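One protein chain is absent from this view; the other protein chains keep their places.
A, B and C label the chains in the order they appear, each numbered from 1.
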Amino acid sequence: MTTGAPRSHGNSAMTRWLRPPLATLRAFGGRTNADPAAAHRETVRLVALSDGVFAITVTLLVLEIRPPSGDQNLLHGLLALWPSYLAYAVTFLFIGQVWANHHVMFDHIRTADRIVLLLNTLLLMVVAFLPFATSVLAEALRSTYEQRTAVVFYGVAFAVTALMFNALWRYARRHRLVREATDSEAMTAIGSRFLLALVWLTVATLLGALIPALGVVLIVAFNVFYWLPIRGESPRPQP
Amino acid sequence: MTTGAPRSHGNSAMTRWLRPPLATLRAFGGRTNADPAAAHRETVRLVALSDGVFAITVTLLVLEIRPPSGDQNLLHGLLALWPSYLAYAVTFLFIGQVWANHHVMFDHIRTADRIVLLLNTLLLMVVAFLPFATSVLAEALRSTYEQRTAVVFYGVAFAVTALMFNALWRYARRHRLVREATDSEAMTAIGSRFLLALVWLTVATLLGALIPALGVVLIVAFNVFYWLPIRGESPRPQP
Amino acid sequence: MTTGAPRSHGNSAMTRWLRPPLATLRAFGGRTNADPAAAHRETVRLVALSDGVFAITVTLLVLEIRPPSGDQNLLHGLLALWPSYLAYAVTFLFIGQVWANHHVMFDHIRTADRIVLLLNTLLLMVVAFLPFATSVLAEALRSTYEQRTAVVFYGVAFAVTALMFNALWRYARRHRLVREATDSEAMTAIGSRFLLALVWLTVATLLGALIPALGVVLIVAFNVFYWLPIRGESPRPQP
Partner (left out) sequence: MTTGAPRSHGNSAMTRWLRPPLATLRAFGGRTNADPAAAHRETVRLVALSDGVFAITVTLLVLEIRPPSGDQNLLHGLLALWPSYLAYAVTFLFIGQVWANHHVMFDHIRTADRIVLLLNTLLLMVVAFLPFATSVLAEALRSTYEQRTAVVFYGVAFAVTALMFNALWRYARRHRLVREATDSEAMTAIGSRFLLALVWLTVATLLGALIPALGVVLIVAFNVFYWLPIRGESPRPQP
């Protein structure tokens, strides 16, 4: 099979059978796709599916919070669920960040090849897993023992999300799938930001293995730092 | 860091590392974004994610209703679930209102900065929490005790939704993120309507703390008032 | 308040406070909306939210099927769940029909006023309730008693869905919210088809109250009749 040719000729029936069809290449591989509109449509589709998964995942988080059973005082029961509320808020805000940064990333990626598709699917797989990690953390905080394991489990889930993000961005940059118009300073800044998230969450997980409460505090601080605007960022009214 | 400059120069590596990348500013901050189409696309994306959360939240409400267990008369079991049906309908219609008004609001907001993104994420976080509050109310109405706490909890969830709405609208107006073409009478009317919702739901919650049934009646009345058209509003057939 | 005026003047502060803002009228009321693109966008939004609810509802159906518990033979346990599979398939195919016909309906409705919005929200409220009715039916078929109540409950849920459909279509036609280009024979045919669905499902429910199995058979037959193409309908290859 001639690697560089846009269309292969003379393959045996066996090779053709095993080979993913040209249509797949044309749809998901940037090389043979000369039509920029089609390539754009491609990432639009990928982003739409990802948005769906983000929206559903944040909304499913609430299913992990069970109403208190009827034989206790309702107010006490509701207050005793504070770990669930905390974990709900932290995960919700984290996935909100992931959503926002996913859009920043795909504003720059002009085409998606098969590996981008696979890495994005793996990213979504980790994100969709977060409600389970959230539930594990909330239960451990409620029972006040074995918090170490739960905090590490939760931190690892967050850190792996950041890891997939970095893998996706680095792959896209290395294989020149980003738009040429993108200013390289901006791209480096995006990369730095993604890398900082990975470092932060990894450190939070490691410290959480020593002092669970510290791990939780660092993950909460991560949300605050990444959500709050910094000086000079918020838009001024146009005169 | 020069606040007003569209692109900053000469930052130290440390500052660049900690700073959210320019791309994020460009994507989510109105100031540096000179392209109106891009800004519009921005709110389109935000609205699409929000619509997803609204659609999923209303559909998840039904999961809180559990079929009666097999050892009782099925008809009695189904009838005994009336508080679940009531709470389902009230929350469903309320979120329908939130959806409709969210669109009214974002028809006027021309660009979303980081704070708008954060406030919108907080709004969605409260909306996605409503199925839990609904479940708590339905269980309390079924067990006919401790209704006070459940009604207040439910009312607070609704009132906080209205509060986030008001915060989002006021922020957008104060920071001039609304379209200039928007007629200021209409904007004041929208603001009044959102404020009335907040006042109404706060009063309903407070009265519900005294007389639970009254709180429920006021929340039901809120839905009726905000959904039913008033005289002169419904369109006439064009001649 | 002058009914026919596109913008009202001289209202007292009180009236303005209580009145839904002009923006809402402009967004959701056909009368004051002179821009056909905006009106179209309006129904596009409504259809998008509805599609979300349809997609989520059909996907949630599977959550009602619980894996058999470990202490019995797995094959027997899986086979014993046949009522769940049947109810899953029937409800899934029914909601698929509702989705397809919802699009047919909104291909003809050119603008959505507040009542259309309300009727559509009520329709979605009934559709999103169907997983619960499905679960009730499946459990009753499994326990082989009290099937009468469950079949009637299921049939009523389907019939109310058809009722909301008819209410929406009739309201839109009576208030001339359908496109003028629509051929009136086609509109009558759509109305007849919707009415037939209501009659069929009502009869199935009533007969199900007498002979439960007959009710189920009639609802299954409804799906077959409405999904299968009739002679002469399927497209021929273009020569």
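Convention: a contact is a pair of C-beta atoms (placed from the backbone, for glycine too) under 8 Å apart; a residue touches a chain by one contact, two chains touch by 3 or more.
Quick caveat, the model's predicted, so the values are computed rather than measured.
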(request) Name every displayed chain that the left-out chain is in contact with. (result) A, C
(message) Among A:Leu86, A:Ile115, A:Val203 or A:Val217, which one touches the chain that has been omitted from the display?
(response) A:Ile115
(message) Going by the contact rule already stated, which one of A:Leu177, A:Ile190 or A:Ile219 would touch the omitted chain in the full complex?
(response) A:Leu177
(request) Using the touch definition up top, pick the residue from C:Leu122, C:Ile190, C:Ala204 or C:Leu218 that touches the left-out chain. (result) C:Ile190
(request) Pick out the residues on chain C that sit against the missing chain. (result) 51-52, 54-56, 58-63, 65, 67-68, 70, 73-75, 78, 88-89, 92-93, 96, 99-101, 103-104, 107-108, 182-183, 185-187, 189-190, 192-193, 196, 226-238
(message) If the hidden chain were put back, which residues of chain A would touch it?
(response) 1-4, 16-31, 45, 48-49, 52-53, 56-57, 60, 63, 111, 113-115, 117-118, 121, 124-125, 128-129, 131-132, 135-136, 139-140, 143, 146, 149-150, 153, 175-177
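The rule is simple: only the chains that are shown with their structure count from here on.
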(request) With chains as vertices and touches as edges, which is it: line, ring, star, complete or other? (result) line
(request) Fit chain B onto chain C over the CA trace and report the rotation angle, somewhere between 0 and 180 degrees, nearest 5. (result) 90
(request) Identify all positions of chain A at which a residue touches two or more other chains, and write them in rising order. (result) 56
